[in-house]
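Below you'll find the structure, written out as structure tokens, and then a few comments.
Yeah, one chain of the complex is gone here, protein chain that is, but the others are all in their spots.
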Amino acid sequence: MINRRDFCKKALLVAGGLAIPLTALEIFNPRRLRAEKSGSGKVRWVFLVDTHKCVGCGLCVRACKIENEVPYDANVTRTWVERYVVTKDGKIHVDSPKGALDGFTSTKIDQGAEHPLEIRNEDIDKAFFVPKLCNQCDNPPCVQVCPVGATYQTEDGVVLVDRSWCIGCGYCIMGCPYGVRFFHPVHRVAEKCNFCYHRISKGMKSACVDACPFGARRIGNIKDPNDPVTKIIMTERVAILKEEYGTKPQVFYLGLSREVK
Amino acid sequence: MVHGEAWTIKEFFVYPNEYIYWTIQIVMYPFMTGLVAGAFVLSSLYHVFGVKQLKEIARFSLVFSFALLPVAMMPLMLHLQQPQRGIEVMMTPHFTSAIAAFGIVFTTYAMIVASELWFVYRKYFVDTALELRQLGDKRTPVQNFRHLLYTVLTLGAWDVGEHALEKDEKAVKFLAGLGIPVACFLHGYAGFIFGSVKANALWMTPLMPVIFICSAVVSGIALCIITYVVTMELRKLIYAWQRRNKPYLPSTEELKSAELHVVTMTTKYLVMFLVLAITLELLDLIFRGYTAVKSWDILRKVIYEKDFTKIFILQYGFGNLLPFILLLLPRLTIRRAVAATLMVLVGVFMMRWNVVIGGQAFSASYSGFMEYVLPIWPHDMETFKEGFFGALMVLLTPYVLFYGLTKVMPVFGLKEDSH
Partner (left out) sequence: MKNHVLRPLFLVIGVVLLFLAARTVLVPADFGVHERGYMYGWYRKGNEAEWKAVKVKYKTVAYCKECHRDKYDDIKSSPHANIECENCHGPALGHPDDPPTLSIDRRREHCIRCHARLPYKTSGRGDIRGINPLTHHVEAECTMCHYPHNPKREVKK
């Protein structure tokens, strides 16, 4: 049986509970959750890499590091260039010394802890360079796995990291199949290429695009049918990296070879 | 220095930003949560399923599980780059991430264990508080403090009549039952954190959570057995010494037979879960080899060449097969049981190691390898936190906490206890 005293106590409790604003309970609002996924905006940034044009000078890497304040000599980088050398015996040799920050200036292949490998010119079947950067995936697994909402995708498709909110768990680094992310050596939070968000949102191009003398890198807006980059992507044979992960990468490649990892 | 550079050796082609980002502390994390879950499940076997033989070890493992709880958090905090922001996991949880629910599941679990402990010890709290109250003004400052502590701990529930105690017992049963799925969830979900990373060829398997639960239970039981035996040995020593003035204490022989009985019973469960864990792991391995998808080339190199010793010798051989044989041989002795359970612990630890570090032993480009060199002597905070001594600290803390807890909630020698 409930007596008066108990009743008063419980009533007080309920009242106290109600006094907590309902918004406190809102972890997320289901109605807003249905917010349109594809977005209604007019801009969706994409990137186009022409591997035929890249010569491995690494000027893009250098410009990126300076523009985006990633310590120049730190062994991490938002963008990098890979060299592929396929030899007559069918072997694929890949390297990217310091992310090609200083370009490729030797025929020797860097093998990490192993000795550099000298490849004779006559053994080479094909050799080429492939620039890499964040794919600003349409289904970014890195964002999906962030436990605190510190990394996110903007309406125009760029994936950003909130430096004041990231707890530095590294889950997003693990979640990216392209090895794009790393911990910023100074800020100690997750760091990644963001297509130079501060430049593209001012009507400029990303630093790497401007720095490349060979036109191997281009940036564009896929929602604009008149954008030259869009036209190429729509009309030419372009490829993307690691399609099997279902990440829907938005960096498109011309002349991508099957050896590319 | 870039995070990860200090302990990563790269070989052949590895993406420039790839390092071993998840290190020893992430090995410790599932290992410690595993122990928590295992210890709790063990105690519940008595409370819920009434496995009488486990009565002795039940209360013990419950308190121990509670002592382990904060320690399951520790490796996570030590591994975060911004530990002071850790609370954000509760503030703005992003539930599409496997880590997001951790805070919530963990606290729920902690609250269940705490409440269960409260019911188990309520009578003791009340008795002690009343006893100290009777002393009145004659209390020393220490006694004063204890009086206050126990008074608060009773939460104002002073009724220790038969009826009330019966209710306690029911509550314990309920909580222990509720705790089992939560404990399994807590841990299986640690497995999900790895199993759901599609970018990692070694981790991504739906079996991961189940494998994690099984090995968790195995390690939890193993640790309880060892700690139990150690405490029993200590008791024997202490009693032998005290028996001179208190002859009513149990004799060494009595203790020994009781001890053996408990240990034999518990190892039976240990073996059961061990078999389950190994079966699943082997199934996973066979399946990968048979289907041989794109990643198998590099995985095979890691599993059968690079990490052969760690996987087949240390984990399966020394950590699983050997203790399995030792435990199944007839006429189990305490010493052999302890040796075997120690090996099991090593085995489970190696399993965590091989998953966490092994999963990062190859590049996502599938054309290079990374090796983790455990920093032994720390030369800065980072190499301490993610090195040998950081791990050691995590390993030892539960014992310190356990010692502290038993000061408040003694595990042995309660007069006529009901649970």
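A few points about this structure:
We just call them A and B in the order they show up, numbering each chain from 1.
In the analysis below, contacts are C-beta pairs under 8 Å (C-beta built on N, C-alpha and C of every residue); 3 or more make two chains touch, one makes a residue touch a chain.
Since the structure is predicted, the reported quantities are computational estimates derived from the model, not experimental observations.
In the complete complex, the hidden chain is touched by one of A:Pro71, A:Pro213, A:Pro228 or A:Gly246, namely A:Pro213.
When you scan B:Glu131, B:Asp159 or B:Asp297 for touch with the missing chain, the hit is B:Asp159. Summarising the interface, chain B meets the missing chain with residues 90-92, 94-96, 111, 114-115, 118-119, 122, 155-159, 164, 167-168, 170-171.
Contacts to the hidden chain, counted on chain A, fall at residues 6, 13, 16-17, 20-21, 23-25, 28-29, 32-37, 39, 41, 52-59, 62-63, 66-69, 85, 102-107, 121, 124, 126-129, 139-140, 143-144, 149-155, 160, 162-165, 194, 197-199, 201-202, 204-205, 207, 210-211, 213-215.
Operating definition for what follows: only the chains that are shown with their structure count from here on.
Rounded to whole angstrom units, the spacing between the C-alpha centres of chain A and chain B is 37. Looking at the complex, you find that chain B touches chain A at residues 1-5, 9-19, 21-22, 76, 79-83, 85-86, 88-89, 91-94, 96-100, 102, 193, 196-200, 294, 363-368, 371.
Residues 27, 74-77, 80, 82, 92-96, 98-99, 111-114, 132, 141, 144-150, 165-171, 173-183, 185, 188-189, 244-246, 261 of chain A are the ones that touch chain B when the two sit in their complex.
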